[in-house]
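A single protein chain has been removed from this complex, and every other one stays in its place.
Here is chain A:
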Amino acid sequence: MPEKKTFKITHNRKWCKNCGICVAVCPKKVFKIDRNDRHAIVNPQDCIGCQMCVEHCPDFALAVEEVKNE
């Protein structure tokens, strides 16, 4: 069985407006809007690198890159 790929999620706090679109489009529930209405990355280990959040972020605040294990 192939090894599970890991991804690094970069979140630009200065550009994010906590709109929640990434929470709605993510198929693996990686993100959450927390009690203070702030964007939070809660399950980064579940990320499958589908780039849905990156393509749907209106504020260019997210980036997802594969971590290469050498």
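As a convention for this text, contacts are C-beta pairs under 8 Å (C-beta built on N, C-alpha and C of every residue); 3 or more make two chains touch, one makes a residue touch a chain; residues count from 1.
Here is the rule we go by: contacts and distances are computed from a predicted model.
S.K.: One chain is missing here; what is its name in UniProt, given the choices "Cbb3-type cytochrome c oxidase subunit CcoP2", "Carbon-monoxide dehydrogenase small subunit", "ABC transporter ATP-binding protein" or "2-oxoglutarate ferredoxin oxidoreductase subunit beta"?
M.R.: For the chain missing from the view, the UniProt record says "2-oxoglutarate ferredoxin oxidoreductase subunit beta".
S.K.: Pick out the residues on chain A that sit against the missing chain.
M.R.: 14-21, 23-25, 55-60
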